Structure formats: structure tokens, C-alpha cells
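If you scroll down you'll find the structure; I have some questions about it.
All protein chains of the complex are present and in place, except for one that has been dropped.
Which chain is which? They are A and B, in the order written, and residues in each are numbered from 1.
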Amino acid sequence: MGSTKRKNISVFDVINVIIMLFVVVVTLYPFLYLTALSMSSEKYVYEGSITFYPKGFTLGTYKVLLKDNYFWTSYRNTIIYTVLGTLISLTLTVLLAYPLSKKNLKGRGIFLGFILFTMFFGGGLIPTYLLVSRMLQMRNTIWAVIIPGAISTYNVLVTKTFFEGIPDELEEAAAIDGMNTYGILVKIVLPLSKPILATMSLFYAVGIWNNWFGPFIYLDDKKLFPVSLYLRNIIAGAQKAREVVGGDVEGFGDIEATIKSASMVVSALPIIMVYPFLQKYFVKGIMIGSLKG
Amino acid sequence: MGSNIEIQTATAVATKAKVGRGKQLWKAIKKDWQLYTLLLLPLVHYLIFRYIPMYGIIIAFRRYQPGGPVYGSQWVGTRYFQMFLRDQGFWRAFRNNIILSVEYLVISFPFPIIFALLLNELKNLKFKKFVQTVSYLPHFISTVVVVGMIKEILSPSVGVVNMVLKNLIGKTIDFVSEPGWFRPIYIASGIWQHLGWNSIIYLAALSGINPELYEAARIDGANRFQQMKYVTIPGIMPTVMVLLILNIGSLMAVGFEKILLLYNPQTYETADVISTFLYRMGLTMNNYSYGAAVGLFESIISVILLTTANYLSRKFTDSSLW
Partner (left out) sequence: MKMSKRAVLLIACILIVSMLGVMFTGCGKKETPDKTTPSGDQGTTTEQPGKEDQEEFAFPLKEPVKFTMLYRDHPAYPYKEDWILWDEIKKRTNVELELTIVPMSDYEQKRNLLISTGEAPEIVPSTYPGQEVSFIPSGAIIPVSDYLHLMPNFSRQIEEWNLQEDIKTIKQKDGKFYVLPGLREVAVAEYSLAIRTDIFEKHNIPIPESWNDLYEALKKLKELYPNIYPFSDRWKGDALLNFASLSFGVQGGWGAGNGIYYYRDKDEFGFYPITDDYKEMLKYFNKLVKEGLMDPESFIQEDEIAVNQKFATGKSFVISTNTQEIISMRNKMKETLGEGNFKVDMLPPLEGPKGRVISGSRLDNGIVITKKALDNPNFEALMRFVDWLWYSEEGQILTRWGVEGVTYKRSGDKFELLPGVKAGYLGINVDDENAKDLRNDFGMGNGVFMFSLYNGHKHLMYSYMIEEAKNFVQKANELCTLLPPAPPVLMDEIEREEANVLSQSLMDYVKQMTLQFITGKADIDKEWDTFVQECKAKGADRLVQMTNEVYQKTKDILK
């Protein structure tokens, strides 16, 4: 039965492919729509006649966007924040999750409680702001963007669960060979954890890439703004202000739908391009052979 | 044998409690000190960034004047708690919040798991990769746009859905301003937005399953469904349970921004949740103390939910958070 597996295409497979195609169509559509919108001329956008493909094709909006110096600066900032932040976040998460995955570690319960508590109780915005801004003097620096929110408890718990699934024998064997804990973590555990490391990198990276609130409260200098802030202002700026203010025209000026969609496309593109690269670890990470050693 | 050891330990405890305590502690540290050193940095991070600001909770019981001392200007006891507990608007928001979260969790939770399992069964690797890459795209589209598109698609005058409805049943439905439609719209669009993204974690868990287990199952003559039942599902069960518990723990959190953009006064009766209620409140009040009181209330409910979920999970399955 096992040998004929490849040629055997069952009804299930057919249905499965159909379902998957459905998912593809439904999820791809809005992105297609946005891209089409961003490349269409305004006339057709006003009419609402854009459906799948651009009408009155133009790259004008992209030109406008890419001409803006602050757009490039913010793009560069985002890349720096994301790369550095992901590294720091990932390191801290592993450092925390690994010991906690050891069920016989004394005090594990207390440490877990210590971090779980923070999922529900927090001091609120003002004390946190004062801490970062006044006590730590991090305001208006890259560190304020990266450090305060570096660890996600949620991600720690998921990583911990993954570590728990790694068979103990491997680590025990290494310990008998005289390897210390650090060695075991780096040389044995991490290589086996590529799927979760890739996933967590992605989660953190996307989180930092899209995070606007931290940069928003801690950064005062436009030269340090990440692309998320830039984008948020373009998409929600004029609209939001009107809501709050109640129709005063002091902040007049609207942003065209084409610019909005173009900036969304441009800002989401890199992370979408990085994903397939990370994804190969999901496949490679299947631990073929590693258990036999 | 195990019970024997336990009895021994128990007697040891009873006889020389103090000495034993110190010794055991020392032993534990000596044995695992390297593990503890790993914990050091992250725990310091928690201490600084999560625990130090916690003194701010106190303003739920003290009047905080914006611009005044962070710990508030005077004790007011439970004034702010009474304020919201007496407020009908709060209770409506509370009820809506619970209903929306529970419905959302129950309905949306299985989708990413099923999707991950189906994806895993695809034979053509290129197609698999393609589906996977495409499926998370909606996750990146900003809420403003998602809501804008929802409204456009469902619009009675220009929307696609109503054009179809008009031809089929001859009348249109004003989805966005009908309170009864709010939850279905919210949940369906939520599934659509996060299906692919939320499945990533299950895919990671799936790829962590030892392939030898499949090999062994095949040798034992298991077909694909049996393999799924006996290997795949048990393999991802811990992840599923952990995520479920975490989701139950964060039940009170709903998509604030999405609701804010999607609701309107006509649908307040089903759509208004605690965060949106506070938001409207905050616009006129700038009242941090009130917000802190509500926040504390929410936290306590979340803790209860999480503890219960964890307890049940530990009791009925093998996996739990702690």
C-alpha cells in the first residue's frame, strides 16, 4: 500500500485541491484589488469600476510615493528595527522558553506565574511611558521601539510547548557526553527547533514591521519614524481627524484612494517576499535523520 | 516504587524540614544553575517593563488628574468601580463583548487547524507552497481597508452581494446597519483575515512530528485517515490546547479597531464592546482612573477564565500551560 501511494489520487485529494483553490481565490482577491486600485487612473477609481485588473494603467502614484524622502527613510528605519528587534526578541524568547520547558526545574511554576501574570495585569500607558522616557531615557531612540515590547508571553508559551515535545534522550545523551546546558541548547535543541524558530521570527518580524503604537508614543523625530507610522497617517490621518474634531475643516485635505493602496502594497511587499524564504525551514525543519544520531 | 519514594520523602520532610529545605534548594541550584542563568535576562526584562509600571494600577482606586502625580491625587475607594457597575451602557458593552468573543472563538478556532491539516495532505509541494503563501495575505491588509471593502461589498446600492440578492429574492439587505448582522460579518471577515496566518503555528507543529512515526504507522497498515487520527492529531494536540487556553484567557480582547470602523450608532446594541465603549467615554472624559477600574475588572475575569481553562485542559487532556 505504501509503495503505490504516489500514483494513487483519491477523491479526498481532488476535494482537497478544490478547497485549497477556493481559499486561494478568496484570499488573493483583495490583494489583487488593492494592486489594481493603486495602478489605475483616478477616473476609474471614482467610478468604482475596478474589479480585478487596473484600468487606465499608470504608475503615477508609485512615483509620487517613491519620490518622498521620508518614505525611504521610514522604510530604512523599519528594516533596521525589524532585523535588530527580531534578533533580540527571538533570543530572549528562547532563553526564557527553554528552561521553562524543563518540567523538573525547581521554581518553574513560580516563573510561569510570574510571566503569565503580565498577560493580564499592566500598569497602563502613563507609567510605562514615564519608565521608558524618563527613567531609562530611551525616548526618541531606536531602543524604545525594540526593547520594551521585546518579549511576547504568548510566543514564549508556544515556544515552550514546542521544546517540551523534543525527546529528552537526545539531551541526556549529550549531557552524558559532557556537554553543558548552553552547548545542549545551541548544538542540540536549536537545530531541532527550526520550525518554531522560523515561525517565531516571522511572528516577531511581522509584529515589529506593523507595530505603530510603540514608535508612535516614543518617537518625536520624523527621521526615526518607521513605515507603519507613515502608512497609518496616510490611511487614517485625514479621516480620523475629522471624526475626532467633528467636521472642522482646519485639517482639510484628503488622500486619494490610489495613494493609500499604493502605500499599502509597497509596505507589505517585503514581508511577503521574506516569507517563502522562511518557509523553507518549515519543510527542511522536519527532523529527518536527526533522531538516528 | 514511585509511591515508596514519595513516602520516604514525606517522612524526610516531616523530620528535618529546615535542613532538608535548604539542602534541596542548594541541590536544585547546583544541578540546574546553568538553566537559571538563561532565565536571568528575560526575567529582568519582565521585571522592568512589566512589573515596575504596575504601580499604575493604583489609580483605579485613586483619582488621577492628567498631568498630576502618576499614582493619583487622592483615594476615592471604589468610586470608579461603582461608576461603571451602575452604568447600563457598560453592561451592554460587557454582554456584547462576551457574546462576540465566545462566538468568534468557537466558530473560528477550528478553521486554521483544519486548513493546516488539509494543507499537509497536499501532495504537490509547489502547489502546497503556493497555497500557503497566498493564504496569509489578508493578514497584512490594514483594518481600515478591510472594513472599507466589507462595507463596499455589502452595500445595498453598489455591493456585489446585494446585486445577487436582488436577482435571487428581489430585495436587498442593509447588512452594515442591521444589528443582527454585525456578529456574522465580524466573525466571517475575521476568519477570512486570519485563517492562513493562524495556521502557521500548526504547520510548524506538524513539521515537528517525527516522520518515523508515520513510517511505523504505514508499516502497521494505517491508511491516511488513520495516520491522521493516530499520528498527526496527537502530534499537534499540545499546540492546539495551548493556543485554546491562551485564546480563552484573552477572551475579553476583541478587535477594537475593526469594531470601531465597522459599527455605527444603529448597531451599538450588538456591536458596542468594552473597548469601544471606553473609547467613546475617553473622548469626552480623558478619565484614566475610570479606564483603570474597568481594566482591572477585565483582568480579573481573564485570570479566572485562564485558570479554569488550564485546569480543565490538564484534567481532560495531558497538556496545559503550567
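Basically, contacts are C-beta pairs under 8 Å (C-beta built on N, C-alpha and C of every residue); 3 or more make two chains touch, one makes a residue touch a chain.
Fair warning: this is a prediction, and the values are worked out from it, not measured in the lab.
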* Structure fact -> Contacting the left-out chain: of A:F31, A:Y81, A:Y98 or A:Y129, that is A:Y129
* Structure fact -> Where chain B meets the left-out chain, the residues are 9, 13, 17, 20-22, 24-25, 28-29, 36, 39-41, 43-44, 47-48, 65-68, 70, 73, 83, 87-89, 148, 151-152, 155-158, 174, 176-177, 264-266, 268-269, 272, 280-281, 284-288, 290
* What residues on chain A make contact with the chain left out of this view? -> 42-43, 45-48, 68, 70, 106-107, 109-111, 114, 125-126, 129-130, 133-134, 136-141, 143, 147, 216-217, 220-222, 225, 229-230, 232-242, 244-255, 257
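The rule is simple: only the chains that are shown with their structure count from here on.
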* Structure fact -> chain A to chain B, mean C-alpha position gap in Å, rounds to 17
* Which residues, counting only chain A, touch chain B once they are in their complex? -> 1-2, 6, 9-10, 12-13, 16-17, 19-20, 23-24, 26-28, 30-31, 33-34, 48, 92-93, 95-96, 98-100, 102, 105-109, 111-116, 118-124, 126-128, 130-131, 136, 147-151, 154, 156-158, 161-162, 164-165, 180-182, 185, 195-196, 198-199, 202-203, 206, 210, 231-232, 235-236, 239, 244, 260-261, 264, 268, 271-272, 275-276, 279, 282-283, 285-288, 291
* Asked: Okay, in this complex, where on chain B does chain A touch?
  -> 24-25, 28-29, 32, 34-36, 38-39, 41-43, 45-46, 48-57, 59, 70, 115, 118-119, 121-123, 125, 127, 129-142, 144-146, 149, 152, 158, 192, 195-196, 200-201, 203-205, 207-208, 210-212, 218-219, 221, 223-224, 238-239, 242-243, 246, 249-250, 283, 288, 291-292, 295-296, 299, 302-303, 306, 319, 321-322
